[in-house]
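Contents: one structure, followed by commentary.
Up next is chain A:
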Amino acid sequence: MNKVRLDHAHLHHLLRQMIRIRQFEAKCVELYQAQKILGFLHLYDGEEAVSVGVMEALRPEDAIVATYREHGQAIARGIGMDRLMAEMLGKLEGTCRGRGGSMHIFDRATRFYGGNAIVGGGLPLAVGIALGDKMQGRAAITASFFGDGAVEEGEFHESMNLASLWHLPLLFVCENNLYAMGMALERAEAETELVRKAAGYRMAGAAVDGMDVVAVEVAARAAADRIRGGEGPQFLECRTYRLRAHSMYDAQLYRTKEEVEAWRKKGPIVRFYGWLLDNGLIHDEEMRAIEAEADAEIEAAVAFAEAGSLEPVAELERFVTMDRVPA
Partner candidate 1 sequence: MSDFLMPALGADMEAGTVVEWRVEPGDRVRKGDIVAVVETQKGAIEVEIFDEGVVSEIVVPVGTKVPVGTLLARIGERVAPQPAAAPAAPPPPAPVVTTPRPVAAPAAPPPSVTVPAHAKVSPAARRRAAELGIDLAAIAGSGVDGAVTLADVEAMMARVAAVPAAAPTPARRTGFDPALMRRAIAAAMARSKREIPHYYLSHTIDLARARAWLEARNAQQTVTGRLLPAVLLLKASALALREVPQLNGTYVDEAFRPGEGIHVGWAISLRGGGLLAPAIRDTDKRPLPDLMAAMRDLVARTRSGGLRSSELTSPTITVTSLGDRGADSVVGIITPPQVALIGFGTIAVRPWIADGQVAPRPLVTASLAADHRASDGHLGALLLNAIARLLQEPETL
Partner candidate 2 sequence: MTAITYREACRQGLREALIRDPRVFLMGEDIGRYGGCYAVTKGLLDEFGEERIRDTPLSESAYVGAGIGAALAGMRPIVEIMTVNFSLLALDQIVNNAATIPHMSGGQFAIPLVLRIATGGGRRVAAQHSHSLEGWYAHIPGLKVLAPAVVEDARFMLAAALADPNPVLIFEHVMLYNIEAELDPAVSEVDIERAKVRREGDDVSLFGYGNGLVKALAAAEILAAEGIAAEVVDLRVLRPLDTATILKSVAKTRRVVIVDEGWKSGSLSAEIGMRIAEEGFFDLDAPLRRVCGAEVPMPYAPHLEDAALPQPQKIAAAARDLARPPKGSQ
């Protein structure tokens, strides 16, 4: 019932989503160098296919728990670039009034529960959101994104167990980019085939080429279908690669330039675009148009963010505690 439509419009949509993410982040780098974006800035370059593919499997009522490398997850989920960029610039008009910044994008309208920057810390939240939805009879599923680093954390294992034990509608999306900051997977995990972790919790798991947006979408749809069909939580390992530094710049002492270059050739956009070209599914001009369209959207977002206001310092302590539960 939930097959991937390989029609022209959908394929262009997937490409457009990945390009939007890539271009948005390119602008972020520029703004970071201009010191308009501060702090940490974790770029998603190379991993775009994961978010774009998985989000295609989700519905508006579903929930997302994301990581701190979540620009791609946020854009693919449909959060407006203007509010995202305003958040990057610390503006009141940002998703979180400038309180969260790059690592903490929250958006109530799209059920986007962060932007979580404690590795593994989002997983128990996702368990609870799935539990809450289930107890209230909602048809929603929760997708929890996390990296290979989170698999090293106890919270991952506790959450996998609890989700399976309670048969929760939860999609575990492991973005395995092979490095937890500088720690290579094989130096951190005794079992590097992360998909095999699922079996320990009697959970169905699948591994997919995370550089192939269509493959990710297919796998994600299959997993989501199983969850919606009452088969319980699913584990999806997306094998991908982070082409840039952990956060903006590092000396990359933990990997070789050759390794990065080899992966760059397998990058999700170049690969998907090449495949579309080879199959006559896109023209160069169409690609240029998509890029121009994204650039225009980004320029508008930057203008929106630049024109934004700063939250008055008098509001500093507002929302530390809440007066009510937002409806």
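The working rule: contacts are C-beta pairs under 8 Å (C-beta built on N, C-alpha and C of every residue); 3 or more make two chains touch, one makes a residue touch a chain; residues count from 1.
How were these candidates chosen? In short, all candidates are chains of the complex that A comes from, given by their letters.
Given the structure is predicted, the values throughout are model-derived calculations rather than measurements.
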- Message: My understanding is that every option belongs to the complex but just one is in contact with chain A. Which one, out of 1 or 2?
- Response: 2
- The chain A residues in contact with candidate 2 across the complex are 63, 65, 94-100, 104, 106-108, 113-116, 118, 121, 123-133, 135-136, 154-155, 158-159, 161-162, 165-166, 318-326
